[in-house]
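The structure follows.
Left out: one protein chain. Kept in place: all the others.
Moving on to chain A:
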Amino acid sequence: MFLYNLTLQAPNAINQAILGNFSGTRQQELIVSHVSRIELLRPDTTTGKVHSILSHDVFGVIRSLAAFRLTGASKDYIVIGSDSGRIVILEYNPVKNVFEKVHQETFGKSGCRRIVPGQYLAVDPKGRAVMIGSVEKQKLVYILNRDIAARLTIGSPLEAHKSHTIVQYCTGVDVGFENPIFACLEVDYTEADQDPTGEAYRETEKMLTYYELDLGLNHVVRKWSDAVDRRSNMLVAVPGGTDGPSGVLVCSENYITYKHIGAATLTVPIPRRKDPLENKKRGLLIVSGVVHKMKSEEGDLYKVTIDYTGDTVNEIKIKYFDTVSVAAGLCILKSGFLFVASEFGNHQFYQFGKLGDDDDTPEYSSNDFIPKDDGTLDVTVYFKPRPLENLLLVDELASMSPLTDAKVLNLTDEDTPQIYALCGRGPRSTMRILRHGLEVTEMAVSPLPANPTAVWTTRLTADDLYDQYIIVSFSNATLVLSIGETVEEVTDTGFLATTPTIAVQQLGQDALLQIYPQGIRHIRANRQVTEWRAPGGRQIVRAATNSQQVVIALTGGELVYFEVDESGNLSESNVRREMSGNVTCLSIQPLPVGRRRVRFLAVGCDDNTVRILSLDTSNILEPLSMQALSAIPESLVMIDMPDQITAGSLTTLYLNIGLQNGVLLRTVLEQNTGQLSDTRTRFLGARSVKLFELNMAGNPAVLALSSRPWLSYQMQSRIHLNPLSYEALEFAASFTSEQCLEGVVAIAGNALKIFTIEKFGQVFNETPIPLSYTPRRFVVNPVHKSIAIIESDHQTYSTLEKKKKLKELGFEAEEEEELDPVVFGHSRSTPGKWASLIRVINPVTGETTFTLELEQNEAAFSVAILNFAVEAGDMFLAVGTAADMTLAPKSLSSGFIHIYKFINDGMALELVHKTPVDEVPHALLHFQGRLLAGVGKTLRIYDLGKRKLLRKCENRSLPNCIVTLHNQGGRIVIGDVQESVHYASYVAADNKLVVFADDKAPRWISCSAMIDYDTVAAGDKFGNFFVNRLPQKLSQEIDEDEAGSKSVGKGYLHGAAHKLDLMAHYHVGDILTSLTKTSFVAGGREMILYTSFMGGVGIFIPFQTKEDIDFFQTLEMHMRNEMPPLAGRDHLSYRGYHVPVKGTVDGDMCEQYNLLSGDKKRQIAEELDRTPAEIQKKIEDMRIRAI
């Protein structure tokens, strides 16, 4: 077995977000890190939308990001702290749209180690130095400068190590142009490690330490150190130099302190939410902050004002601002926007409506609070949370993180299966139904009197910015609609209304052209009409136009060519050409700006050919090349796509051919010779393919209409071909208006539809269904096609508990207006308290048809669908729960297995009974008409009894805790939380469960799936994927051995008698949460689809030939050499993070081949004995096979 890994949707959780002018323009941009991927986002301040400009996989762990700018420069550089043991400085090149590595300095071992820097980054606000620190001991300072050629230089590292010291946070202090200072929050554990009484540990202080880089002496000194609260977690630098008083704000639990050398300490409490259910003992942490805005762990945003004169701070004031989601990163743009990178769930982009100056929210000042002698502050102040008042949500970036479970199913009977994914946490949780396709925003739908056959849009003059007319053709009429405030019919346009239309074109400077079966109407701006009549008895069947050239095909296959002459008249060329068959389609090359003529015409004929003809004046309509096809061509479009990697204005001309058998071909047309080469083929659907040229995201794109619409567009140096999540369309045209710059107008049935596509590059579009608590698992009822979800939240009041508690405290539930939990979260309870429910969803309507909230502090952890042999007619749901569970140390009062019966056609549940068990049942499975349950480390078979489940069989030999269960026939695959997978068989004769094989290595299983009878694929908590297989011979022996003596055997190495073989091993970089063996394309090959915790979706495709394996392995090897990962991590050691890579090729790495320069592409291609185009085609084929 050999696998090819491809990411279909990269994880979209953000762990770092920075702001800067990375393009070197005045516009501020964002750079976010998705752990192993770095992405540049450009907010459009006029529309408030955030666009993804570039996303690059770095094959490493990005732990910290910082932006800096050299003094006097206008462009920001990016520093990356990663797991590579290197500091890397990147620059964004806006022309080529790539990140370029400027510097890479090695300082230590790779990996996220205790003393290897990379965890913390702090830059001097003036861009003179950067500090990179580790969790313990090591800190290095690099001096940044520029050389004579104004290039960035980096000095050798200066050490600021302090052993036995744990670092909590680092930041650069703004000191203007004095020596750069870095502030760190540190704890020294030397004393605590030596003192058995624990006294020293209690007295250990957390220190705020200033490290000064002496630029004159070129070394780093500890300049100043001051004790702060032990519960301090964060520092925020205060502007200095000419902009402010300098210093830092130390954020501690419950209060914020201002500190600086020689300055008075000022302290102000962090206001807490007024909530009757608040746990007063629990502190409140600030989790992220930038100057003037701080963010608590509940998601509340505070405004912090520092009042100062000269260098002295008089007071600091704090005030509640608004509530958004808890952020991993917070960026305030100068243009008045706020980007919130959420820890979990969608990221938001807000606009500041007000600054929160003039409302009645109480403001607290440091002058009113005197800290105790030890510097701590023990007061609590409150605010009343309210819906957004100062911020306005303008855009959202989808994030499926955390994705806890997913399945690939086709419950709604569509062309392709859907992915059902459980996403999010607490009240913001959703079940998202992912469909392969780009999201479409419908702008307008208007019914027409009859079924139209075609639609066009046109401008009136060459200078118009927007389209003015929509022209709709019916089988015997033409309708002209004018685009204004509303779309209205107009009659005095010069268009012939009593005939169908073949083509419409804005011609020359200000004329319009209508081509209809009997002739061509040339309509001048003064409504003067010139007609060209088709010769007697013959009709125009096809036409191709640009604003200077017109070609028509007459019945019988004759081509006539026209050109606009100097006086604006349409003059017919004296050359005509007879084609070998009837012309089925025509396309003319798009006219570049400023040119009067293009060279190529493509003609498709019913003899299954496409020919390229010349339009040069010297050899008009001379054939240049020909391509034979598998079916009659239905439609042709030629477009110029920019070649982004070779910077400049180079473009490649592509000919797209839609065939009547539903196949789309894309061929490169050589600009010099007119030869066709490098054909890519893709089957789109059952209907013949019609093609239309569009403009999408500033580049030309092709819309292909078959049994569903597809869009072929270029993004980040790759041509993408994705379906649209929209109904089948008959005809389409691009649509540009003031409201909608890049729209599409299309015909579906008798309706005219206008829509836009915004989220390019997102392979899946989502339909969310809201949930109440963090979803854990779900199952599908195969008979009624309903979905049952279990949701559980720790530290949360259940609805009942909340009511009870409020009553106890003397509040009536009605008294308090309920805050929307989706915004503010549920009231936090104490550890060991749970809220949990079981929900049934109808996937077709997306409605919740049934919910049942668990009482008595029970939380659900596992779920299974089953039918019992004793009651074969009914479907049952088994739910494994635990009561009064605490996480650390792990304890519970009792576990339970609930049995529910599906009623109301599977849309509701009815409790049958509850069976207490001794441990948490983490895995349940239907097994031969009975229930197989993993209860802690015990595997049991239960049967349905009248009052309880009846224990039938048990095996206690599993090591820790059973988390996953699968079976095929009598073979059971068990995943242990810590000890990898075990194979067991059920020996019916003896009523025994026998574990006969296990893995050679310990692995912390997070999900698993049986690929076939002998093979299991699984993911672990460290982000690895692996495949284990039972040797075939052994498998047969065990199946033949009915008595079970062979299976039991003698234990080997403290485990089962036999061991599994490792077939593949690969570090994905994110915790896998589900694995499914599926086929995504109708009739396509089977593959393994995985979802990961941070919201990623990817696949493993098995290779079929040895040649392919060799090819991709060699390509991967060359890619490692030619394009080493951006963050400095070695690719091979990243993919083999814990165990060396085995049997897997990294397709994401191979796809970066497209990003190489032409020279390198050729160089690698030569080594592989192929052409670059062949390699690119092979890479694309792998992706097409998958999706």
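Assume a contact is a pair of C-beta atoms (placed from the backbone, for glycine too) under 8 Å apart; a residue touches a chain by one contact, two chains touch by 3 or more; residues count from 1.
Operating definition for what follows: contacts and distances are computed from a predicted model.
Matching "Proteasome subunit beta", "Ras-related protein Rab-25", "Cytochrome c oxidase subunit 3" or "Splicing factor subunit" against the UniProt entry of the left-out chain gives the name "Splicing factor subunit". Screening A:Arg37, A:His56, A:Arg86 or A:Lys137 against the full complex identifies A:Lys137 as the residue touching the chain left out.
Among the residues A:His913, A:His966 or A:Lys1021, only A:Lys1021 touches the chain that is left out of the figure.
Of the listed positions A:Thr796, A:Thr915 or A:Gln1176, the one in contact with the omitted chain in the full complex is A:Thr796. Touching the chain that is not shown, out of A:Ser288, A:Gln348, A:Ser366 or A:Asn390: A:Ser288 (per the contact rule at the top). Seen from chain A, the chain kept out of the figure touches residues 13, 15, 35, 61, 63, 83, 111-115, 118-119, 134-137, 163, 166, 168, 187, 189, 192-198, 201, 204, 230, 233, 285, 287-288, 297, 326, 328, 343-344, 401-402, 404, 425-426, 774, 793-796, 831, 887, 1021-1023, 1069-1071, 1092-1094.
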